[in-house]
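Yeah, one chain of the complex is gone here, protein chain that is, but the others are all in their spots.
== chain A ==
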Amino acid sequence: MNPAGTAVALAAGLAAAGAAAGALLPGRARVPAVGLCTAGLGTAGLAAGTAALDGVRWSARLPGLLPLAGAHLAVDALSGLFMAVAGAVVLAVAVYGIGYAAGRGPYGVASRGVQSALPVFALTLVLVPAAASVSTFLLLWEAMALTSLVLVLAEQRGRPAVREAGVWYAVMTQLGLVLLLAGLALFAAGAGGETFTALRAGAPALSPAARGTVFVLVAAAFASKAGMVPLHPWLPRAHPEAPSNVSALMSAAMVNLGAYGIVRVAFDLLGGGPRWGWLLVLGTGALSAVHGILQAAMASDLKRLLAHSTSENLGLVLVGVGAAGLFASAGHPLPAALALAAAFLHVVNHAVFKALLFCAAGSVARATGLRDLDRMGGLRARMPATAGFFAVAALGAVALPPGNGFISEWLLLQSLIEGLTVPGVSTAVVLPLAVAVIALSAGLSAAVFVKALGVGFFARPRSERAAAAGESPPGMLLGMGLLGLGCTGLALVPGMLGDGLSRAVAVAAPGGGPPLTGDSLELRLEHLATSLSPLWAAAALAAGLLAALALVRVTARRGRRSHVKLWDCGGGAPTARMSYTATSFAEPLQRVFDDVLAPEQGVDVTPVRASTYLVERVSFRRSVPDRIERRLYQPLIGAVDRLGEAARRLAPGSAHRYLGYGFCGLVALLLTLAASR
């Protein structure tokens, strides 16, 4: 039997077993049983994805599973890539989740409802890329949205912020579904069939207007899932408020499916979109990247910071996808393939380092109850392994060698430089700006993660809770270790992915040939005389480090280091309150981007009653609100509110009036029908 098919069947079976275990097993046995089933499911997903990346194809039609249409599943290299990423993340996070949820009370993350939803959510993450018909896809998509909503709300008891996040998430994700439903229904009606094969065959027959409409609707729906501006406000709410293992799954696996959807529908099914559509995708991605990383630079809540950084990284992915579409629509398959490969590699890299970052943040939250960077500090000495894992993942996130994020951003820049061979004024204007956006977000992300690591984990504790922190249990460390291994592997030998990436790219943008080849030592770009050898760079850095240490050792007169107290300007030992907090660290950046961020601050001076010259209390507050949210969503919500209030007057409780509505409605309908005949 086909290995991918076997693995998919196995994953479905394990998810059912996990859900049953979550619902039926009592107290202590529940969490490990569910965790093991989910980990097995992840492994199966990883196996299926890897097999597909190796060139295995599999498709199945299960007529009995869904009424009318039946369920269609198909696995090719493109779905394989996203299945493998989701499977790997699910595997590591499930192992982490056993330790994370163990010992929690009957409510929250260890409860029956949450534990039985978790395997189902994991299964949908793995299976959405395998869906091969509109109805199957929408069903799995909606199942993913609903189970993740249950999981986001896991810790809502007594926490209004979680409920608010749940409402935002529910509304945004359902609006996204409406757009997706409309877009895909329009597509299926025009193509004359709802399986992906029929869509592919019928796409050339669509009129340009219909193509454009389908493209915009579908791209908007998927962009909202990826947390793109301006459809992003749910992401920095829902991701931080969910339990950390769920945050990791959402941020590392679920948002990727937004990028997958755009690639699958626009490239594979529609066979390429309009040029302006791709410019829109690229612009949205660029805007989201800068917006996300700026908000992350201002955030002092660790998980919120990570959620904003997710928005940034998916923005970079969409820059790659949009650039690929732009090149492909201009008839240049080579740079298109390269840009798409860069976007895919960034999806893989981001998934691994972001899952690890959220897991490490979850460990901190579990050990201290803190998410506020301003009150952390000193965790390096108290949670050395967690701090180490956070550092490894942060190195990946800052796009500096020898981290894994550097490689995909390097590839993205290379693809944009190669894209200059594409003639046209739009490329001449857009590509330099895209390079600047990537560079700015890379620079800001360095500041963001220096802040997160340096303020959160280094120096001395700034609160009693941080001082009392202890290391996480071994199960959580094992899960994080798997992800850390993934980060290191992707950072040092990304060339191993070369063939798989080329196959995935060939599904979406055929005709480009393999954009990159590589072995364990090197990543080579075909068509460009450029190569990158991360292993070599890491070895050179290590050699340089050894040489510098040898210089010190050779010249030193005294061997041992002595420990002395910090320089205190003669004013007594500096206290932890004197050290820089996340807010103060971000202050210069906030001033620089004052016009963009529009921070709000106020000083309240309360004088003593006897004299206005004597001050009793001064309070200072500052917040950096999300401007898009404030300008776009608050008026919108206000308008809907007012509309709702006004609509209440339509229903005063009079039966006569309701009958009158019915009559008027009927007449209007008949008139419309008569007019349209």
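Observations, loosely collected:
Methods note: a contact is a pair of C-beta atoms (placed from the backbone, for glycine too) under 8 Å apart; a residue touches a chain by one contact, two chains touch by 3 or more; residues count from 1.
Throughout what follows, contacts and distances are computed from a predicted model.
Between the names "Formate hydrogenlyase", "Tripartite tricarboxylate transporter TctB family protein", "FeMo cofactor biosynthesis protein NifB" or "Iron complex transport system ATP-binding protein", the one given in UniProt for the chain missing from this structure view is "Formate hydrogenlyase".
Of the listed positions A:156, A:213 or A:530, the one in contact with the omitted chain in the full complex is A:530. Taking the complete complex into account, A:440 is the one of A:23, A:185 or A:440 that touches the chain left out. Of the candidate positions A:29, A:468, A:545 or A:664, contact with the hidden chain is made by A:545.
By the touch rule set out above, chain A reaches the unshown chain at residues 377, 380-381, 398-401, 406, 410, 413-414, 416-418, 420-421, 423, 428, 432, 435-436, 438-440, 442-444, 446-447, 450-451, 453-455, 458-460, 528-533, 536-537, 540-545, 547-549, 551-552, 555-558, 560-567, 574, 576, 578-580, 584-589, 591-592.
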